[in-house]
Structure formats: structure tokens, C-alpha cells
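A single protein chain has been removed from this complex, and every other one stays in its place.
Order of writing sets the chain letters: A, B and C. Residues in each chain are counted from 1.
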Amino acid sequence: MAKEFEPRIVGFLCNWCSYAGADLAGTSKLKVPSSLTPIRVMCSSRVDPVLVTTAFLRGADGVLVAGCHPGDCHYDDGNYYTRRRFAVLKKVVEGLGLESDRLRLSWVSASEGQRFAEVVNEFNEKIKKIGPNPLNVKTSL
Amino acid sequence: MERKIGVYVCECGPNIAEKVDIDKVLNAVSSLEGVAVAEKYKLLCSVDGKKFLEDEIKKHGLTHLVVSACSPKQHEQTFMEVCENAGINPYLFQLANIREQCAWITEDKDEATEKAIRLTKAAIRRVRYHSSLEKKEIECNPDVLVIGGGVAGIEASLQLASSDRKIYLVEKNSSLGGLITNFEKTFPNMKPTSDIIKQKIQDIAENENIKVFTDAEVEEVIGFFGNFEVKIKKKTEENNVVEFDVGAVVLATGSASFDPKKTPGYGYGKFDDVFTALEFEKMNSSGKISLKNGKAPKSVAIIHCVGREEKGYCSEICCMYSLKFACYLKDKIPGVKVSHFYSDLCIPGKSCQKFYEKTTEKNVDFIRATDVEVIKQGDKINIKYKAENNSKNSHPVDMVILSPAIEPTSDTSRLAEITSISQSDGGFFAEEHEKLGPVSTSTDGVYIVGCAQGPKNISETIVQSEAAAGKILSSLVPGRKIEPEVKTSQISESFCIGCKTCISVCPYGAITFDETKKISVVNEVICRGCGSCTAACPSGAATLKHFTFNQLYQEIVEAVQ
Amino acid sequence: MNEKGSYSDVLVIGAGIAGIEASLLLSNSDRKVHLIEKTSYTGGTVIKFEEVFSNMECSTCMVAPRQQELLQDKNINLLTLAEVEDVKGSSGNFTVKVHKKARYVDMQNCIGCDACFEPCPVSLKNEFEEGLSERKAIYVPCAGALPNVPMIDTEHCIRFKGKDCKACQEACMFEAIDFNQKDEQIELKVGAIIAATGFDAFDSKKVPKYGYGKIDDVYTAFEFERLYASNGPTEGNITLKDGKAPKSAAIIHCVGRDQKGYCSSVCCMYSLKFNHYLKSKIPEIKISEFYTDLCIPGKSHQKFYEKMKETGVNLVRVKELEVEKQGNGMAVKYNNGNKKDSIQVDMVILASSIEPRDDTSKIAKVLGISLDEYGFLKEEHPDVSSVTTSKPGVFIAGCVQGPKNIQNSVSQANAAVGKVLSLSK
Partner (left out) sequence: MSETSLNSKGVVISAKPNTKEAIIGILEKAMDKEVFDAVLIPMSVPAGDSFVYVLIKDKSLLKDAVPLSPVMSVQGAHAVSSVTRLGSGNMKIAAVMRPCEIRATVELAKLGQTNLENITLISLDCPGVLPMSDFLSDPKKSMSMFDDAVQKWDDKIMRPVCQICDKSSMVAGDIHIGTLGAKKDTFFIISNSQKGNDTLDKLDITLKDSIDSWQAKVKTISEEKQKKRKKNLKDLKSDIGGIDNLLDAFSQCINCHNCMSVCPICFCRLCYFDSDKVKHSSEEYLNRAESKGSIRFLPDTTLFQTGRMLHMSLSCVSCGACEDACPMSIPVAQIFSMIADETQDLFDYVSGRNLEEPLPLVTYKEGELHEVEDAND
């Protein structure tokens, strides 16, 4: 029997809220799917849409961008820009008829270890339903 | 020089060892390009562990270090110090978090091991693209510009002035002291205001480290924390522009009060004997409380919250100074009737309620009222209002005192622009952080104190002045250099096309535009390294040190392998 | 000791938000700081809150980075489970005796893996969670507590009651647990002292008419904060004792104001915050707030009040009020001055006053400064600086000086530092 599909999810986590939330999920010994590879950035506003696209075109089954809740940004308003950039990215991907469901923007605070686990679990399940990213096997990208 | 990466996996006792097959991890990475050595250790953050790492780096002549252990929030700094001690640049190091974000959250050992391998490989890929970063040190000027010669500015100046720190105190009026010089007494202890302010004005005059400019206004403040160039204009004299350098700026420009003419219902400006709080303070200080006709009032109404609706905030001190007015009146005019018209009594803090109770003992009426209107009836003034039980009542008096809201002074926007800080609720100067940064602003080295930051009483004002002093004294030490953030953004001169997108997204005004070269330039002293400009820059001219595209890209590649 | 013959080190008492900010600021000016904390953790009261008014910022996100900085700061000597016993000398030259209780867990060796909790046979109510959840005799108050190192509660640990239990020690792979640790007497030489020991909440039991302690589902402000906290006992799910979500709630302001004789200045705002808590978790819930005077001073607060009004909260001004058990819930019976009335609710939250901690008088005594009539530490000149005291070199910051919000506590902390630094200029 073929091995069950294990998604590969890239997770950009902002240092102050979401990465701390992920750590808290750890210290609280919660279960989080191992499919997510966390990538730490200082602020979600560092996450260049081209980086996300790159990950996506390289065959990431899902890309999660997580930052402080609006209003809580450690750098005042970075996450508001993140949200606009992400909206454009999602539109472009959607507009080209690609699977924009593979891209997710979540706000996770430093005290939301539980929520972080939920977000990743949910996203992981969703990606499992969608299946592997077909771009991964396309050679003529 | 050839890259020699050392990879060290921490067992963290059972925490990682039990969940992750560390030998498997070591096998998976030992043959990767550039990896000179891959080892495990019981507990790398322990004294022995750090010693072990240090020896390893020296023994193998490592150029880069990768540690797979716990969260960077736990021990990134620890291992960076190890690097420094062992003589390699601390930024040629990467920590893979295989505890909090792997071992502790993954049930299945194979999965955990597989993830640990991924995270470690990602760290190895990444560290190959790290470059050494060096701490910078910037000379700074310890002198301080204080704008506003009221109690806030005076306090700040006195706190800060010293033999090795010169203070420039700029006041737009002709004398120091500000608003409170109009007050006879202060609540809640009814101490003479002169006790607070007189001596201090004296001290300022006698302090040779404080240069006072009265009748002067600040025209220009350019530069950044530690190095501001200031231009002020003296209104009275010829060749009236003075220039000097400072390291920090304190905005203590105080407040104005709401103009009751904007709410005609209160009859201010229309009827005699309707006074604003400030007018009444002055009248009281002058020694005689009287009506326009020279007689003493037999009955006085004090109307609270004038302009609160319009301003959209509670000015905090109006209830208290209104109570103070009742005391003035009761003490000076035997038998005078005093009635307060208020909606909510706001007397926060430990010492206010007692004052309120004392005042009520002087049989002062407190009427909770809405729809208050002041009309003229014969020679009397009549207060029409809706009482708590919704009945419409009226209340004749000789004199009305209006307690208007506190609002920003007229030059607030101008000064905000000059110092490139923003304005927040109600138009007051915006603090850097509502809670943790009450006196600092989005511009490093520019501080806001007193009512310029928001309505507050005298002691809160003084506390803020002392707070700003604390900030400055601790960060702007004479003879000490400033050490700015290392992981800042930088903009490539050859790639920048001058679209200024970065400038509009930078929350700290750390990026300026070079008009001659037509490109953006990062001031690394101000930049705090969020990287928003880097993501926003269309031409890839902006990069965030230690979080470059390629460094993050390497992690991505591993994640999707 | 410097040329002026005075010590430059500073003693900060209390590692709440005020103490943390003061210590970090002092350290920034290269002063060595001894930070004395009575409990086993830093962060004080603020870390009990999920969000803080008026912008509903995540409290942990706000404070945790500062706590981390604190722990990693070489200039700051944090002494937890420690109390100041004696202070001698004068400004610039204090000799301080500190009693440091044994934690029985080695701060260096422990890596915070929690392996020691599970085997501990003792289980009791967790004070940090206001007794809403259980803890062991070896424990950290909550997940993510900093420093993330447990302590042994010798009052309840059966080993310290004579039983030969080594459960935790056996579970620890780092030889971090050391039953032989002894309390220490530490002597410190400092030039200045900042007291920032914070506050306590008024005990709602003292006002029986509100039913606290007698009726289920009457909660204190702190209990409710923990109910909403995503790292709290219910992971942020607001539930009644029977596990159901409340359909209606009453928030009662000014609990204890009459008894204390002052307005605590933050209760109206945090009560409105509770309205936000409830609405965000249970959108359809009916909320009534019972108050006498709405005290929301400052430039940013009314905006929040108006936002909350839009959520449909029922604001009732009352003269008298009592809570009685009625059916499955409670009846809030009140008199608004015009008429008597009553409403039925599932949950009652009491906005309790801020009062001095019980140990404040002891601190005053040790520091040689006086208390004010309410039992807070007394400032030198109420009208002028509220951070100086009758004793030169001793300063006070935060709610130990009187009720105030976070912003003003931090201002005072910075101000106290300003005073300390300008002593030696």
C-alpha cells in the first residue's frame, strides 16, 4: 500500500508573536504535525511575496505566513503591510487558476500555543485533502 | 577561504534524545558540503557544553557553527557568545530549533527524526550564506533640547542638566512657568502652586548648564538619536536664528483648553459672568472673585466636561480642578452657594476621593445633569438641565464657571512634523508604545512629556519628565558611544531606483532620500531590522542583514526537498 | 564603590512590569541591578492578562520579549523567591540583607522540560490560575513562565513532610533537583533602591452582597482574566462551573471602592475590556455593566468605551446592588435611584479595587519609609514627584504607590531610574 501523502509546509513565523507561540506549543507539549518547517523572520512584513511564490513554485504543498495580531506588531504596523502584500499574492495565484488555498495568512500571538497547534493541524489536514502540489513534478517551470 | 562547518546536536538529556534518533541526524548531515564535523553532546548549554563547543571550534578550525538544540529565544545568545569566545564571528552561526518545534511537538520518533534532519540541513544550507556582521559604534552628543518652559520642561531640564550635559530650554512665551503659574493652589492638597514652581524657575536661572531661550521657537530639527542639528528662531531680536547640536529632544509643550465658544449652549462670550476655568483661576489668583459688576457672586455653577463630546475623550483633571474651584469659592466668599453640574465624576487615584468628600462637607451641591444649557434671565443666569430622573429643571446663579476639555496646543502638528513623530488620539503627540513606551516616540531620541502627550495632572506630568530624563540619562551617556542594531536593512546604491516605496513603509523613518543621487539611504542607527522595506522593494535593492533572500531561500529549499 | 564613595549598583524590588522596565533601563546605562522577586517567576500581574486595554494588545507578546531580555542581561542579577529583610545605611551606601528561599531546582542545570511534574504525587490548586486548575508540589505557575524553571513548594511536598519521596528527582535527567539546597542570606551593597512590589485585588468576600464565594459563577476580575487566557486553565474558553458557555453576564464595577475610599482608576476600563473578552468568544452573549460613575480618563480610553457601546452592552448606573442565587443563574437586584429592578444572568464578574499587598507595610518598615493612609507606600510630595520618598535614595514605582494603569506604572519606573541616575551626575 502506498505511503500516505505527507505534505511539505513552509511556515514563515514572526519572531515576536508567532514563533513565540510555536515555542509555547512546544513547552506545552502539544501535538503539531511535523510537516511544517518553521522559518523564523523578525517580522511577518519581511516575508517577500516572491519568497512565498518561490516556495510555492518549488513545490511546497502549503505556505503559512504567521505574524502578530493586527495592532500588536512589534514594529508598530508591519503586519498591515504583510496583509496587503499577501492579498495581492493570493489574488495573482488565484487569478492564474492556481491553488491559492495552499497559501495561508494567520495571526498567532505569543500566548496562543494552543492556537498555533490548531492552525497547523487545520492547515495540514486541508493540504492533505487538496493533495500534493502538482507544480512539484512540473519540470518546465 | 574554505568553509568548515561544525554541526552539533544537543541531546538536551532525554528531551531531544528520546524523541530524535540523533545518530541518524548526524549521518544525514555529516557528508553535506562544507560540513567538517558533526557531533552530539549531552547538554550544550551547560558550562561543560559551552567549553566543549569552544574547544571543538578551535580544534577543527571551524569557520561556521550550526547547533541543533532548543529555541533561539532560549540559547541563541549563549551560543553566539561561544562563537565570540572561540574567535569566530557570532553571525556565522545558526541554531536549529529541534526541541520546542520538533521533539516536543512530535509523537512519532521517525517523524521527529525526519524533521530534525530537515531543520538541521536547513540550518546548514543557511549558514553557508551567512556573512560576518560587526557591531558599530557611533559618537553621540549628550546635550538635550527641551521644548516648552512649563513645569514639564523645567523638571526635565533640572533632572538632566549636569557639568557634562548642556540643556537648551526653548520657551515660546516671554517667561518660564507655563500654565500653572496662573493657579493659586493645586489639588488635592491645596498647596500653593508657587511652592512647586517658583524655586524651580530660580534653580533654572542659576544653573549654568541650562541655556534658556524665551520668546523663541524651534524651526528645524534634523538628524537622529545622538546627533540632531537644531535651528531656533528668537522672535524679539535681530539676526535671530540660533543653531546648535543635541543628542536628544524633549517635547514639553503642554496643552491648550477647548474653546467654549464652540458650544454656544453654555453662553460663553454671550453673557457676562460666564468664565472659563483659566479665567477663573486668574481671577482667583488676582485676589478677588467678583462678577463683572464688582460684587461677589452669591451663587456659582461649575459645569464639568465642556467640550468632552466634541473632543471624544475625558480630560482626567477637570473634575478635580472643579472641586478645587469650589474650595476657592467657599474659602473666600462666606455663604456662597456652589453647584457642580456633571455627568460622571472622574476622580481616579488614591488621593482624589478624599478631596471630593472634603468638598462635599462644605455643602457643595453635586447635580448629575445632561443637556445643560446656560441662558440669561433678567440679571440672573439660569442653568437649564435634565436631571437623573429625566425631569427638566432649572437653577439660577450669579456666576458660571466652565471646565473645558484639555486639547493639544496649536503648534503640535508643526512640531510633530519638525521632529517627524506622529500625532495620536485627540491630536496629542503619539507615544512609541501605549504602555511600554509612554514618553518615547517613533523617532529615537525624541521624547514627549506632560500634557503634550495627553491630559494629565501635575504630578503625572512631573513623573513623565523624570521618565524622559531616565531614558536619556541611561542611553545618552557622555563619552559613551551608541551601539545600534546590527541586523539592519541596507540599500544597494547601484540597484536602488528611487521609487521611495521603502520610505513609506518604514515605521521608524530610518530611510531617507538622497536627492542628488536620487536613491534611498538607510540610517542604520535608526533602523530596527523589521525588513518591511526589503519585502517592499521591487528592485531588490533593499536587503535585511542576516535575513537575506538567499538565506531564507536556503531554508525554503530544504523545507520542500 | 566609586570615587564619590558611593555604590553604583541598584536594588530593584519586584519583577513585575515596573521592576522589569526599571531594571532594563538601569542596565542599559551599565548599572548593575539586583532584582529581588518574591515569587518564582517574573512578569508580575500583567502576565496574567491575555489582552490589555485600550488597544487590546496581547499582553504576553508585549512582556515576554522584555522578560527574555531581562534573563539574558549580564548586568541584572535576578533573585527569585527572595525578599528584602533589612536595609541599613543611606543614599549611595545601603547595605541590604536578602533572604533567598531555596527553589530546590538548580537554575543552571534545569532546562525546563517539565519531566519532573508528572510523577509528583501531590496535587493542589494553582494559585497563579486563581485556583481554577491544579498544579503539583513541584511546578511552574503557567506554561511559558520565565524563568522556565520549576520550584518545590515545601509546604505541600510530601518529602518535606518527612516522606521519602524522590519522584521528581528520579524523573530529572539533569541532576537539577537538589533537596539539599538551603535558603540563603545574601548581603548586597547598593547606592539606590527602587520598590516596585505591585498590588493586590480587594477581597470580594468582604462584600457579601455580591455573593462571591457563596454562589457559583460569581468570578473575580483575576479569575475571569485566567478564564479568558489562552494559556490558562480553559485555554481561553469562557465557561461556567457546569462547563456550559454563559448566555448572559453582569460586570459589576467599583467592588470595594466604598471600603477602600478611593477610585482604583483602572476598573472601568478593564470592565469594558471584559465586555470585549466575552463578545469576542461568545458573540450572542447579553452583557450588563453596573457602575456608578464611569471613570475612563485619558486621550485613548473613551474611544474604546464607544467601541464597546456599539457591541450592545447594557450600561446601568446603580446606587445599590446585590446578587442572589436564582434558578440556574443569579439575579442582579439593583436600584438606579429612580426604581428598583432585577435581571437574571448566568455569570457575574466583580471588578475589584486595587489595594496594597499585605507585605507592603513590611517593605515600608524595612526601607524606613512610611505608608499613606491607605497602606500604599507614601511618596515624598503628592503634588510633585510621586516616585521619591521621605528617604533619600529610596524610590517607588507602580501600583505599590497607588492604583494606576500599565502606562503610568512604566512612566514611574522610568522616572525612578531618572532619579537614580541623576543622583550621581
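FYI, a residue touches a chain if its C-beta (ideal position, glycine included) is under 8 Å from a C-beta of that chain, and two chains touch if they have at least 3 such contacts.
Everything quoted here is computed from the prediction, not taken from an experiment.
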| item | value |
| --- | --- |
| Partner chains on view for the chain not depicted | A, B |
| Touching residues on chain A - with respect to the absent chain | 49-50, 53-54, 57-58, 69-71, 77, 80-81, 83-98, 104-107, 112, 115, 119, 134-141 |
| Missing-chain contacts mapped onto chain B | 33, 494-501, 504-505, 518, 536, 538-541, 549-550, 557, 561 |
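FYI, only the chains that are shown with their structure count from here on.
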| item | value |
| --- | --- |
| Chain pair that, of all pairs, has the most C-beta pairs in contact | B-C |
| Whole-Å separation of chain centres (CA-atom averages), chain B against chain C | 23 |
| Between chain A and chain C, centroid-to-centroid distance (C-alpha), Å | 35 |
| Approximate Å spacing (C-alpha centroids) for the pair chain A, chain B | 32 |
| Multi-chain contact sites of chain C, meaning residues that touch two or more partners | 55, 57, 62 |
| Chain B residues counted as touching two or more neighbouring chains | 73 |
| Residue numbers on chain B that touch chain C, as the complex places them | 12-15, 43, 45-47, 70, 73, 77, 159-160, 162, 165, 186, 188-189, 191, 196, 312-316, 344-354, 388-389, 424-426, 428, 434-439, 454-456, 458-460, 462-471, 473-475, 477, 480 |
| Residues on chain A engaged by chain B in the complex (per definition of touch) | 8-10, 19-20, 22-23, 25-27, 29-32, 34, 37-43, 45-51, 54-55, 58-60, 74-78, 81-82, 85, 117, 136 |
| Chain C - residues contacting chain A, complex | 50, 55-62, 64-65, 112, 114, 143-144, 148, 229-231, 235-236 |
